[in-house]
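With one protein chain held back, the other chains of the complex are shown just where they sit.
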Amino acid sequence: MLTIAKSAQDAVAEIHDGATVLIGGFGNAGQPMELIDALLACGAKDLTVVNNNAGQADAGLALLIKERKVKKIICSFPRQSDSWHFDAAYRAGEIELELVPQGNLAERIRAAGAGIGGFFTPTGYGTMLAEGKETRVIDGKGYVLESPIYADFALIKALKSDKTGNLVYRKTARNFGPIMAAAAKHTIVQVNEIVETGELDPEVIVTPGIYVDTVVKIDGKAPAVTEHEVNQ
Amino acid sequence: MLTIAKSAQDAVAEIHDGATVLIGGFGNAGQPMELIDALLACGAKDLTVVNNNAGQADAGLALLIKERKVKKIICSFPRQSDSWHFDAAYRAGEIELELVPQGNLAERIRAAGAGIGGFFTPTGYGTMLAEGKETRVIDGKGYVLESPIYADFALIKALKSDKTGNLVYRKTARNFGPIMAAAAKHTIVQVNEIVETGELDPEVIVTPGIYVDTVVKIDGKAPAVTEHEVNQ
Amino acid sequence: MSEKLTKDELARLVAKDIAPGSFVNLGIGQPTLVSNYLTAEQDVTLHTENGMLGMGPQAQGDEIDEDLINAGKIPVTELPGASYFHHADSFAMMRGGHLDVCVLGAFQVSATGDLANWHTGAPDAIPAVGGAMDLATGAKDVYVMMSLFTKDGKSKLVPECTYPLTGVNCVTRVYTNEAVFLISEDGVRVRETFGTTIEELQSKMDVKLLPAE
Partner (left out) sequence: MSEKLTKDELARLVAKDIAPGSFVNLGIGQPTLVSNYLTAEQDVTLHTENGMLGMGPQAQGDEIDEDLINAGKIPVTELPGASYFHHADSFAMMRGGHLDVCVLGAFQVSATGDLANWHTGAPDAIPAVGGAMDLATGAKDVYVMMSLFTKDGKSKLVPECTYPLTGVNCVTRVYTNEAVFLISEDGVRVRETFGTTIEELQSKMDVKLLPAE
């Protein structure tokens, strides 16, 4: 049954050391910034994080990496002009990187939620990202066998939730949200608004409440966690 | 680019002998009855048909089978109280049956549209429907390797299309529509209404127009094709 | 000791055992009766594999809508909080282990939880599987509802199924008119009996029965 948390801090309180955490968002769109800040503040470490990127500038996931809370990252595009915290951790050998083509990343997350044990994908066939993986030629086309990415938690952002956890998203902020919600054992969602059950049209619900465990309403832009708070 | 056909007959005119045709619907919900009738009238034969069932009573797919237009059917539930035409064809050895668990049927159709070469599914593992198939134990759980179901044509029913082929469905009539639209080379859709492009909210479109080739508006309930017309 | 249970009494018992807030799929036939005994307080959400969560009771009169049916193709209704999705998403939901409980009928259940409920194996039968194998494989708990004995007195809870299997090692509980059985790694445990005793049942069954804990 859905838990409606009072704060981002309460929402992430169960995330434990060593957890695998899916984090939604592509660029700033759909990024659950307040939940990520709360995760940093809660102190969980040795995390495996799955996100499209590996953090940018001095906020959110980048700070988790800076503080060495992330043991391993599974992502498609870690290197950006402002990914200096990841770059430093990586060059220091203090973070493990599993690089996955973006579509395989999405499909592997989808597979975990869908109970698929593995799938043959053409993406990456014949490249160094397929090295060491099982490959197969099917009807003349090469494929790589990829595995589901299961997770303990998902942190995602949606536009609205009703009181049973049904979600709708907004524009390209939808991105990884629906597949991450389905792949995690425990899905935590920050939303702009919580509406009464029955207010969302059943035809337009993107993520059914069965995939959602905790929602928290975030009012406007919450202040970023400060250095001081992080180091407490 | 989308073709807006003048009639169901025009919409299915390209379906050729030997084609593989996905037909949407679960029960009467989402069943493209007028397109099926038009397919029968157009005379294409040696068809491979993919549907959840194998026709009921004396209408639609059941008539295609009665007239021996269907060489092979891929479905999950052919035997029903009123599936007498399938039963007769099957017992006479005049139709080939590939029986697939319903969820594997859906996932195989989805795989074809999604460019997945094959996938490991737990459904059917250890049963006679996995006989002769590759199996694998992954993390202690048994899986069967299943293949995509590609198709030449899909015949589906939606509630509305806009003039670029974006579709919305209604309630449980959605069922196989979206995955069949994506799996076929040529997708033909009967709709209750065609609206101007821009009238459908981009957030609620279920099947993007990229998957749709032909739409036809069917006004109310069209008369069933008669014996006479069929035999012409 | 009470009498053997009727189908309705059995459905009431299954309903009572479903945890509040559960997501549940009720198979076609006898399991459908369970919905009559779920209470509003239980806040159970029903899934139908043809693409819906939040299914309400069977539609009556003007409520009947041909676009709103359940997996048995019966017109149903929609409750507040319902959602619709396509077939691949619906079966992904089951296969991915998101449903808490699935209740199914059965021809046979084995002592290790194998289920046979789709095919008698008769050589002239036209086979039809539908969603049976997906339902058996997907839910966290699979409850079977059936009469314990066939008309000629043979137990349907067996050391090993003789009918073709629907799923392997998937059933966790068997609700019958004479007893409720829990299937675990220890073996088959009798949770309770109705109008009989564990000794009497054991005398008619080849499966070794363990007493309630």
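As written, the chains take the letters A, B and C, and residue 1 is the first residue of each chain.
The criterion applied here is as follows: a residue touches a chain if its C-beta (ideal position, glycine included) is under 8 Å from a C-beta of that chain, and two chains touch if they have at least 3 such contacts.
Note that the coordinates shown come from a computational prediction; the quantities given were computed from them, not determined experimentally.
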Neighbouring shown chains of the undisplayed chain, as defined at the top: A, B
Option touching the unshown chain, where A:32, A:78 or A:209 are the choices: A:78
Listed residues B:57, B:137 or B:210, member touching the removed chain: B:210
Contact with the hidden chain (one of A:66, A:85 or A:174): A:174
Contact footprint on chain B, counting only the chain that is left out: 1, 110, 112-116, 162-164, 166, 182, 197-198, 202-203, 205, 208-211
Chain A residues that touch the omitted chain in the full complex: 26-30, 76-80, 86-87, 90-91, 97, 99-104, 106-107, 109-110, 121-129, 142, 169-179, 206
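Throughout what follows, only the chains that are shown with their structure count from here on.
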Touch-based graph of the chains, sorted into line, ring, star, complete or other: complete
Chain centre separation in whole Å, for chain C relative to chain A (CA means): 35
Inter-chain centre distance, chain B versus chain C - centres from mean C-alpha coordinates, in Å: 29
In chain B, residues with contacts to at least two other chains: 107, 121-122, 169-171
Contacts with 2+ other chains: residues of chain C: 78, 84-85, 92, 94-95, 137-138
